[in-house]
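Every protein chain except one is present and positioned as in the full complex.
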Amino acid sequence: MSASLGEEEQQGRTAPLNPPADSVTGPDSPHASDVLRRLGLAILAITLSFVVSAIFIGLSGKNPALAYWSLVRGAFGSIDSIAFALNKSTPYVLAGVGVALCFRARVINIGGEGQIAVGGIAASWVALSGSGLPGFLLIPLAILAGSFAGAAWAAIPAAMRLTRGVHEVLGTLLMNFVGVLLVSEALHGPMGEVGAGFPQSPLFPEQAWLPALIPGTDLHIGIILAVIAVIVCHFGFWHTPWGFRLRLIGSTETAAAYAGVSTARGFAGVMLLAGALAGVAGAVEVLGVHYRLIQGFSQGFGFNAVAIALLASLNPAAVLPAGLFFGFLEAGALAMQREIGVPSSLIYVIQGLTMIFVLCALGISWRRQRV
Amino acid sequence: MLEMRGIRKRYGAIQANDGIDLKVDAGRIVGLLGENGSGKSTLMKVLFGVVKADSGTIRFRERALVNHTPREAIAAGISMIHQHFMLVGAMTVLENVLLGRKHGAPPRRSEVADRIRKTSADFGLDLQPDALIADLSFGHRQRVEIVKALLEGADLLVLDEPTSNLSPPEIKSLLGILRKLAEQGRAIIFITHKLGEVFDVCDEVVVLRDGKITGKSAIAGATRKDLAHMMVGRDISVGLSRTDRRPGKEVLVARKLTWRDSAGRERLKEIDLTLHEGEILGVAGVDGNGQSDLVDVLAGLKLPSAGTIELDGKNITRATVGNRLRTGLAYIPVDRAATSLVAGMSIEENLGLRDFDQPPFRRRIWLDHRKFRERAKARIAEFSILARHPDMPVGMLSGGNQQKVVIAREIGREPRALIAFQATWGLDPGATRFVIDQVIAMRNRGGAVLYIASELDEVLMVGDRVGVMSNGRLIGVVPRQEVDLAQIGLMMAGGFDNPDATPTIKS
Partner (left out) sequence: MNYAVLIELLSASIRIATPLLLVALGGVISELGGTFAVGVEGMMLMGAFGGAVTALVTQNLVLGLLASCICGVLLGAVIGVATVKFRADHMVTGLAANILALGLTSFLLRGLFGGKAPVMVLPTIGAIHIPWLSELPVVGPILFGEPLMTYLAFLLVIPVHWFLRHTQAGLTLRAVGENPEAAFSVGANPHLIRMISVMVCGVFAGLGGATLSLQELGTFTDGMTNGRGFLALAAIIVGRWMPFRLMWGCLLIGAASALALNIQGWGLPVSSYVIQMTPYLIALAVLCGIGRKARMPAAIGKAFIRN
């Protein structure tokens, strides 16, 4: 229509235009029919991935039915396994809800692992340095420190994108490696435990340990934080002007500009939020599970967060059940490995397949619901 | 060389081509003149095989073309040079020419390069095989398309609005090239809406309007007035409830508004316009004369290189979009799908796109969904929007109802000034009528409206004053009683070389 349309194509871009959030999620509405559709999509994707994985189990000479049964039993079989699963879900949900919001705003943030790692470092440092403080001060301080560290870690690739046009995918990805190495660095230096056979920090003072939610179990209160985060993000996204702006930014460039919304500010805000949430996840891991900073504690968490966000169709509220699903999956997989001998790395196969199926389904549904 | 007979093509309710006969002889340049929607692009799509005609025959060089594909059309010797080039910017001229080669063994690069150089020399195209397309001006890029066509062995070249992006010297060169091509025995169809060019290069001209041929003439002996009348002659329809108003004080004043695009070309040239209370300024003009740039500058999506804009006395030249909205500006853009509506959001949310972060829709940090709902219900009733419930995604509404949502939002805010750009684009007659009624109702209530459309009918129906966008300038603004169709036709057809001259042609 307009003569200037052809021009944009002639100029190069460094950061590619991520497709509108619609294309990753399909049309947006809290209507029952839409919720059911997305639930159906998630269930279908999971089922398909279980079916395909069954083939691999068969290839390895085991009986898939037995393996899956053991998986289920292992996940729900005992109080301990449930506690384990809930603990596992906590960092996934925390990081996942931040990633979901990022994706909603067409920001592909896969730096969860690095942000979790530095969040853990900061929380550990506070825990180790603040042994004079009482628990009800020390724990919140440590968690807060974790959130700031995570946010800072996300701010770096965000700045790179805003000032130099470096796409956040590569930026956050590379920062992951730096963050993980930073953990090792800290453990071999100021925070390391002398004489330990494994890179880890000294045990935290007991008042820094996250209290148990149900006494007598391993389940720590971190899950409460995760639930709070989901609730806050859900309400923030759907019921505040801030969330409205994110949704606008996630639609198209022109719609956001037309409504007078600043894409740059929205981008920065959601990156910082996601980083902070991941930082909290890191803090929760070291304070509630390991009670120390330990090398490799953040492994794989970042990608899990992305998988969970996708499974939840990028809906903050749905991140909770999606995260729980993966947590229980992991708990069950360990049992499955013990009992049947099927390697627990199967869950990554399931995770990867689920993501691919969800992405394919979302790719088609966008096609059908185009305006 | 070419003979098209009785071409008919219907799109839904619209008869795009209604029994068209077209004859083009070798060595002749035939101009195809008409406004938007006159049927010229459909006719060419039929010729080129992109679209199948409902009825009619085509004979090219003694052979019938029936149900052919574009590939077959090219093989037969028909080449189309589109308005928007099919070129790869990051590649060289040579590479773009090589891209299409399918026949037989791949030719040697040096051979093709030589042929490009030779063709370029023969026709004065000034093209180097190793030049990067992205570095070439629009005029040169167009010549690459011409070279592609020539090297494919085209005997008939169809050029679709070829001069829309060219500067005057480039236009001159192009017309010279076309004449040389015709002298060598090729036939050329030159689609345009600009009278001046028709007179400059064509041997004959065919005028289309509303899918029919309204006139055929050899250039020698034709007058601009006649052709303009053939192009736009119509009756202004009446029957609109327009209260007799004397326009009130000035609301929106733009002075010497200039805008240059990223290639440095002036797309808006010192535009002066004034909107008064209770008045609609209708602006006609064929697409591509700067309309979208003008509205973008007024709405705040682009910053002008020079000039000022004032709304109610406040200088908003460099104000943000948000500030302009708050000062009382409303804007209905042409692109519903990507700009004025968010398909995935509900009706009530789309209605709130402009004021979601202001009270009463915002209560401290929360969005007050009840207020959204209330307003949506009110607007749905007011504007008769056909929707099951206010929170269905707006993407599921029909085009007409979607536009109603946009209008409900923009007009419902009782803005001081409304900019409506192609507000009826893609809508059926019923929805179109609705939009026009709403705009006039707003004007009756004292609002100021800038109404830009490519449908001349609409502009004439709606405007208290009427002007034309031509080549980046706003010209010929006259009150509706003084409108002379011939003049308007000439202005739309670019018939004025001196844009500042007041129209002096009297009927």
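A and B label the chains in the order they appear, each numbered from 1.
Please note the rule applied: a contact is a pair of C-beta atoms (placed from the backbone, for glycine too) under 8 Å apart; a residue touches a chain by one contact, two chains touch by 3 or more.
Not measured: the values here are computed from a predicted model.
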Looking at A:Leu71, A:Ile294 or A:Met355, which residue reaches the missing chain? A:Met355
From the list B:Ala90, B:Ala121 or B:Leu303, pick the residue that touches the absent chain. B:Ala90
Give the residue, chosen from A:Pro140, A:Gly165 or A:Pro211, that touches the chain omitted from the document. A:Gly165
Among A:Met175, A:Leu219 or A:Cys233, the residue in touch with the chain that has been omitted: A:Met175
Missing-chain contacts mapped onto chain A: 9, 12-14, 16-19, 23-24, 56-57, 59-62, 108, 110, 160, 164-166, 169-171, 173-178, 181-182, 184-185, 188-189, 303, 306-307, 310, 341-343, 345-353, 355-356, 359-364, 366-367
Considering the entire assembly, which residues of chain B contact the chain that has been omitted? 70-71, 86-91, 95, 98-102, 106, 109
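Here, only the chains that are shown with their structure count from here on.
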Quick check: how many Å separate the C-alpha centres of chain A and chain B? 47
Can you list the residues on chain B that touch chain A in the complex? 84-85, 89-90, 133-134, 164-165, 261-263, 267, 287-288, 291-293, 299-301, 320-322, 325, 331, 333-346, 349, 352-354, 356-357, 362, 365-367, 369, 391-393, 395-396, 402
Chain B partner contacts - residues on chain A that touch it in the complex: 1-7, 9-12, 21-22, 25-31, 239-242, 244-245, 247-248, 251-252, 254-255, 257-260, 369-371
